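The structure appears right after this line, and notes come after that.
A single protein chain has been omitted; all remaining protein chains appear in their positions.
And now, chain A:
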Amino acid sequence: MLEASKMVDRTVDAMSGPRGKKPKKALSGRNIMIYGILLMVSLYYILPLWVMVMTSLKGMPEIRMGNIFAPPVEITFEPWVKAWSSACTGLNCDGLSRGFWNSVQILIPSVFLSIAIASVNGYALVNWKFKGSELFFTILIFGSFIPYQIMLYPIVIMLRELGLYGKLGGLVLVHSVFGMPILTLLFRNYFTSVPEELFKAARVDGAGFWGIYFRIMLPMSLPIFVVAVILQVTGIWNDFLFGVVFTKPSIYPMTVQLNNIVNSVQGVKEYNVNMAATMLTGLVPLVIYFISGKLFVRGIAAGAVKG
């Protein structure tokens, strides 16, 4: 009798034991570790930006007092205005605004041209294989491993012969060509992930090379186009080497101009203006990231990583 009641008790115990989700402690060692490290790393990355913003909002006397981490006592936007419209580079004293518009004029046609050509390249390499298309692709990929510096001089000669040296058009051409390997790879990998049957169905439906490209492929590949735009905008906007080599002072892109402002040897080092100018220059890629961040991640996940 006693035995039996004991057994009953045990079954009740088993039933009232752990059930459902296992509770987790919020302040476990694991969590402290993870969030602690994350916090430190983000501080490390945010600090330079903090210093830049603060410095750019201070007047020179305040900067000379030191305390680079301290917020400004007296907020002034003058450095920003000066950086944009009246900082001197060489003989010109119209600030970064000239470089900004030069960069825009370089950026828009380069991005458009390189993406247009590379997407058609990728599409043709996947869906319209021709004799030697694999070889062509290999050569193209090889191109992305060659350091740019090696090709500078030959390109100078080529541009001179084409009559494009020192012109915006020349720089646009160079940017489009150099964007080709990585962009073609990007598009090819994305289009590989589009089911082949879709392409076959479109052919049975009577669509040709361009018909399939514009009506089927293009509408399906917005994410990868966003990725390409971001890559190209950041790449071309931040480019310094090609800008300084293939253009002349009146059409220098913003990065070159920024360098000339910051690295000027004469006169007082205007840290606040330099900081403001640097941030102005970095603004365009930043804005693009913020606008299209979500699509960017989706595009990367959709095709860029797959082999």
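The definition used in the following text is that a residue touches a chain if its C-beta (ideal position, glycine included) is under 8 Å from a C-beta of that chain, and two chains touch if they have at least 3 such contacts; residues count from 1.
Simple rule for what comes next: contacts and distances are computed from a predicted model.
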{"item": "Absent chain [UniProt protein name; select from \"ABC transporter ATP-binding protein\", \"Carbon-monoxide dehydrogenase small subunit\", \"Cytochrome B\" or \"Phosphonate C-P lyase system protein PhnG\"]", "value": "\"ABC transporter ATP-binding protein\""}
{"item": "Given A:Leu91, A:Ile150, A:Val204 or A:Val268, the one touching the chain that is not displayed", "value": "A:Val204"}
{"item": "Touch criterion as defined above, residue of A:Arg160, A:Arg215, A:Lys269 or A:Lys294 at the omitted chain", "value": "A:Arg215"}
{"item": "Residues of chain A (touch criterion as defined above) contacting the omitted chain", "value": "195, 197-198, 200-207, 211, 215-216, 219-220"}
